[in-house]
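Just one protein chain is left out here, and the rest sit where they should.
Letters A and B mark the chains in the order given here, with residues in each chain numbered from 1 onward.
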Amino acid sequence: MGNKKTIIVFSGDLDKAMAAFIIATGAAAMGDDVTMFFTFWGLNILRKAKKVQVRKDFLERMFGFMMPRGPEKLGLSKMNFGGLGAKMMRYIMKRKNVNTLTELMENAQALGVKIIACTMSMDVMGIKKEELIDGIDYAGVATYLGEADEANVNLFI
Amino acid sequence: MGNKKTIIVFSGDLDKAMAAFIIATGAAAMGDDVTMFFTFWGLNILRKAKKVQVRKDFLERMFGFMMPRGPEKLGLSKMNFGGLGAKMMRYIMKRKNVNTLTELMENAQALGVKIIACTMSMDVMGIKKEELIDGIDYAGVATYLGEADEANVNLFI
Partner (left out) sequence: MGNKKTIIVFSGDLDKAMAAFIIATGAAAMGDDVTMFFTFWGLNILRKAKKVQVRKDFLERMFGFMMPRGPEKLGLSKMNFGGLGAKMMRYIMKRKNVNTLTELMENAQALGVKIIACTMSMDVMGIKKEELIDGIDYAGVATYLGEADEANVNLFI
């Protein structure tokens, strides 16, 4: 029987998202029960690559337009150079046979990592359920706290 | 009886500060004992909005001038666009009836969240006690570690 881990994914940067999923899949592969709670910019990681038709007001539409849609569009937290850094990082990782973020996310779901989108952040940023990947849960801070209370490792990324 | 939580608030960004206080007030509302330890840029969150007359040397004065004074002046960690992003975020949150950071901070104090300003960071950044909000404690890393040892969730934001 493994332990429980939680990770709050606040950041929507490619490098931090990779770190989060490497830890999550590593722990899940070792038998741990892992919960990832996506909030603020972290929600962008869960967005579908294709535009989804949903009702949004003007500001929500603008926000949605400016924020990256899914793992293939994220930038680096440092040395991004308008996306060039992220491209270079993706190229290097492919050459070195490191799992892409998309693969890590699929692995995480296959390994039973629980992915939760923060409903309050979704409301603020105007992100709708239809825009996020399938097989995830929706909840708020109380759910996160309940999970964290049962875990022995809790990270904020 | 609740558990204990600690949060180191290193960041002085509006979005990260909100995340920190949403977690802190959420936990405190559920009966937890919460300690927030503000260090480096995080100290800016605790600054009073009005300039306070205190003795400072030239560099301290310059630092104080360049750093935001309190929750209403903080920027976003991403897409800030010289403050425009933060303004938009504040506008959206008001419209969606989400608590402002100022309200979250008041709630935190009302709920008994212990707010500690890191004295070493205050010294380095030239921030004086008179410049910070009332009702907070002052301590160093040893105090933080003592609190963290008693907690079951410890985050660095």
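One rule holds for everything that comes next: a residue touches a chain if its C-beta (ideal position, glycine included) is under 8 Å from a C-beta of that chain, and two chains touch if they have at least 3 such contacts.
Just so you know, these numbers come straight off a predicted model, no measurement behind them.
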Contact set of subunit A toward the excluded chain (per top definition)
3, 15-16, 19, 22-23, 26-27, 30, 32, 77-79, 88-89, 91-93, 96, 98, 152-157
Interface with the undisplayed chain - residues on subunit B:
8, 10, 12, 39-41, 59, 63, 66-67, 120, 123-124, 126, 141-142, 144-145, 148-149, 151, 154-156
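Everything below uses one rule, namely that only the chains that are shown with their structure count from here on.
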Centre-of-Cα separation between subunit B and subunit A, whole angstrom:
25
